[in-house]
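The structure appears right after this line, and notes come after that.
Note that this complex is displayed minus one protein chain, with the remaining chains in position.
Chain nomenclature is as follows: A and B, assigned in order of appearance, with residue numbering initiated at 1 for each chain independently.
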Amino acid sequence: MGKHVLVIEDEPNIIEAISFILMRDGWAVHTHSNGNDAVAAVAAHDPDLVILDVMLPGRSGYDILTDLRAAPATRDLPVLMLTARGQAKDRELAERLGASRFMTKPFSNAEVLEALRDLVPS
Amino acid sequence: MASLNLLIVVCLVYVALLFAVAFMAERAALRGRAAFLRSSVVYTLSLSIYCTAWTFYGAVGYAARSGMEYLTIYLGPTLVMVGWWWVLRKLVRIGRTQRITSVADLISSRYGKSNTLAVFVTALAVIGTTPYIALQLQSVTLSFASFARADPSSAVPADSRSTALWVAMGLAFFTILFGTRNLDANERHHGVVMAIALEAVVKLFALLAVGVFVVWGVGGGIEATLARIDASEIGQWQMDGGRWAGLTMLSAAAFLTLPRMFQVLVVENEDEHQLRTASWAFPAYLMAMSLFVVPIAVVGLEVLPPGANPDQFVLTVPLSQGQDKLAMLSFLGGFSSATSMVIVAAIALSTMVSNHVVMPIWLRFAGGGAAVAGDVRHLVLLARRVSIAVILGLGYLYYRVSGGGTALAAIGLVSFAGVAQFLPALMGGIFWRGATRIGALAGLGTGFVIWCYSLLLPSFGGGILMTDAVMAYGPWGIAWLRPQALFGIEGLDPLVHAVMWSLGLNTVVFVTGSLLSFPQPLERLQGAQFVNVFEHSGNPQSWSGGTAQSEDLLIMAQRMMGPAQAQALFQAEAARQGLAGYLPEPTPEFLQRLERELSGAVGAATAHAMVGQIMGAATVSVEDLLAVADETAQMMEYSSQLEAKSAELTRIAGQLREANEKLTKLSVQKDAFLSQISHELRTPMTSIRAFSEILRDAPDLSSHDMTKYASIIHDEALRLTRLLDDLLDLSVLESGQVSLNMRDGRLVSVIDQAVAAAGVAEERLTIRRDRTREDIGLTSDLDRLAQVFINLIANARKYCDATAPLLSIEVAQRGNAVVVDFVDNGAGIPTDSQALVFEKFSRVAEGESAGGAGLGLAICREIMARLGGEITYLPGQGGAAFRVILPVAAMRAAQ
Partner (left out) sequence: MSESSNALFLERRSYRQRRLMDALRLLPVLGAFLWAVPLLWSDAAAGGEGVATSRAMLYIFGVWALLALLAWALSSRLDRSPEKTDAPGGG
């Protein structure tokens, strides 16, 4: 079994696409589609990496990231943020809050895989 | 032979012609075809009322008695006219900007709108003009008598008294008819001006005709006539230098200050270009009028028996030569001269009397109720009409009392000297800012007393009003108070003596009084306005608004100006201030404008007093305000201008700040909107890109997966299209550029269409309807209405989370509207989200994905707004409930 990744995303089609790509690349994929209990999901799954959407029902990705960075267990957890709001200030905000990587939708599958390999060297 | 009856007929026809001309001019002015009325020619001709019967008949007599001295009467006005750039231009400009109604109004307005001054000037003008009117009546009477003597058929000599009475009454009638037609002095007396312009032509033509006849018909040509002149008793230059210079100056002064001249020069002036033409044309007119005076006098002295009245030579020379028609023409010229003067003088004086005497008295008795007392408009007009009658009555009375003797002939120059007393106050007022009310009053008073004492009273002849003893030795034997040798200066011509002392002391006292006294603030502001009339067209700050009631002001203005004009003024002002209706804020600028408009009707002092009554204590507060800033009037103006500017700047800054806030808000909204759109567009594109890359890069996909992924791409592409359609739809609706396709239909079929289109047939959602209640006819854009219904049904289909979803469509008629409620049995929308459901991109339901972009309800709201109805969320129905309200216009009677 490869490295473990948790995808927090609300669009079912995007979840399906990411899961497909990652599984083909050898990742173990879990998904979560709600913002409210995302932090708990991270704690429960204890992934090697989190792919986090910014616009989630219930709670924004930024808030979740802030919580993750505040907890000692997840302070250094690699987090790849995805957003469909491609404005410069979103990127700045994500980086200030401690995102390991920030990508704008729509993304290239290869780029995602490359970023993941970068963040979690096997 | 000259027939007196024929003369009377001709005279009546001529009068009828004058009425017709005046009437037609008034009609033309009413129809706005009054361009010719405003022409410089008419203006110049109207100035000719300077040439009264006293000059028409009297100039020849004057020449026969005193040679060339008669010319001084015309030289003075000529100098004033060619020097128009100095004084007349300024007077006319002031008259227009301040809406001056008379010479009394100008002086009163200049000196702080003082009514005391106005009354004083009015009284002086009446005293100075009444004998002059009597003189005109006398000349008409005398010329009738001349004809009567020449007509052997008239057994009974025309009764001179009844002639004068008839003439006076006729003139009063004409003047009242055409002179008091309208109240506003700025609506000029077109009829009167036109009539006197005609009379000006007649009298010039008549005098020239007599002159030509005398030179070529009797004198034997120019050379021969000149020789006759040199051989006559006035054949050599005999002139008292003092009288030559003094009378020229006096006539120049009187030309400016005579009430009737002021009326035609300043009040009836339409624009300054008229002055430009008159500056050369009127001197030319005067020259033509005086050209043949000496020849007529000389020939008259030759051909008529000694003892013939030289004042009647213009008439009697043609008569003696058997030229009846020429004499008739000459009579009409003299008649014209007399009547035009009397008409204008009566108008000018009646304006002064009603504005400065009657109205102030009425105001005092009406107390604080200027706004609520009777109809002021009628009162003013009545006052003017009565004044005209009284003034002409006074003239007739004076004629009767004085007996029409030679004493009257001298009254012309006496009258000139009297009104010339206005000159220092007038000139000082428009050229010297330091001139004060106290100075003007003191100077005028001094001049008036000296004029009365040394000229007016002695003019009645020895023993009538002043005993011979007083004349010879002074009152109580005080020699230096002898009326014609004041302060021991003897040997002067009595007239020059009186003019010198009265005008000289008048000026000295005026200047001294002005230097020693301190002007009130209003006086100083008006002074600056008058003196610097060319530098700025601004106005003194005379009222501070706030306490005045606009409604009271309107009531008053209606009474003064007539309802239509007053309402137009108030409405225009309200519109200027950005208010609807008829009641503007009583800002200082508005009050000032109103006051100026009113002063066109009743004079500056009265208008000021009337506004003052409504304004309550504002007068005091303004004067206090001005006194506080106790600098020069100049500084006051600058500061008030600055104040206005800074208020303006503050207002503009406020507007800018508001606009800026609005823009900022818009910009924030736009950012949020763009961010939303970006999200809504990128989300489906993410799936499309990801799956198309998978399809491209993974050759080992099962056909099931391939189909599945391809259909995801397809669905997401459709979602994008829908989103773009919605966005475009919304943008069209919001910009208001949507064109509605209004047509008749029935509500039930619209709902049928919506239910079918919403695709509920294959879904589990049940719809409950009452088709009979839905059977309502309406006129609306049925497709757009269906779009709203489809959205609502689709929402219920998508979001109703009940196990057995049920949507009730309930139709009711409430008052004037049709109400369609869409209520489902789901969980409904949380209270805190209800306010947001109609906003763009608001999606309340969680986990919703492939549905709309959150634009559906926003579009519904826009559509309903365009259709004149509305859509609201209806809380407390158990589930989600939307209410669509259609306006009454959309509903037609159900069958």
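By our rule, contacts are C-beta pairs under 8 Å (C-beta built on N, C-alpha and C of every residue); 3 or more make two chains touch, one makes a residue touch a chain.
Quick caveat, the model's predicted, so the values are computed rather than measured.
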TODO: Could you run through the displayed chains and say which ones the absent chain touches?
DONE: B
Open item on the list: Of the residues B:Ser39, B:Thr116, B:Thr277 or B:Gln813, I need the one that contacts the missing chain.
Closed with: B:Thr277
Task: Per the touch definition above, residue among B:Leu4, B:Ala150, B:Ala168 or B:Ile234 touching the missing chain - done: B:Ile234
Task: Contact partner of the left-out chain, one of B:Leu71, B:Val499 or B:Ile694 - done: B:Leu71
Open item on the list: In the whole complex, not just what's shown, which of B:Val41, B:Ala123 or B:Leu226 touches the removed chain?
Closed with: B:Leu226
Open item on the list: Which parts of chain B face the unshown chain closely enough to count as touching?
Closed with: 67-68, 71, 75, 78-86, 226-227, 229-230, 232, 234-239, 241, 244-245, 248, 273, 276-277, 279-281, 283-284, 286-287, 291, 294, 534
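Everything below uses one rule, namely that only the chains that are shown with their structure count from here on.
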Task: chain A and chain B, separation of their C-alpha mean positions in angstrom - done: 79
TODO: Within their complex, state which residues of chain B touch chain A.
DONE: 675, 678-683, 685-691, 693-694, 697-698, 712, 715-716, 846-847, 849-850
- [ ] Name, in rising order, each residue of chain A that touches chain B in their complex.
- [x] 10-14, 16-18, 20-21, 24, 33-34, 55, 57-58, 84-87, 104-110
